[in-house]
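Removed from the display is one protein chain of the complex; every other protein chain stays in position.
Right, chain A next:
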């Protein structure tokens, strides 16, 4: 992800989680899906919600709220599953809503996040300030790594 940040302009998908906005480089996003039936997989981490049938491919889904220890919310109409592709893995992220596709200027990204609230700093690759918005760029490797800490 650090490579992506070094580029001049970064295209990102912006999504909402609790009261904050997060961003993932569009190059890692394979698609955004509406919530569908999730089959629970036993004996996995609590934030792994299960697997979905993504057009014939069985894809695991994790709840980002639970991953970041945010309060759990019920599913709304706006709830989306963002399908992420990282290396050989494909994983769906459950988010409150998918808001935007934005071009952000690499210079507006700050590496050192100062106020990040409850979110574990490990997950953050940087923070981008855009007029009146604050976007948190996620460190996908860390989010998907189940044996960190």
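The rule is simple: a contact is a pair of C-beta atoms (placed from the backbone, for glycine too) under 8 Å apart; a residue touches a chain by one contact, two chains touch by 3 or more; residues count from 1.
By definition in this document, contacts and distances are computed from a predicted model.
Per its UniProt entry, the chain excluded from the display bears the name "Chemotaxis protein CheA", taken from "Xylose transport system permease protein XylH", "Aldehyde dehydrogenase", "Heme ABC superfamily ATP binding cassette transporter, ABC protein" or "Chemotaxis protein CheA". Mapped onto chain A, the footprint of the missing chain covers residues 37, 39-44, 48, 50-53, 55-60, 87-91, 144.
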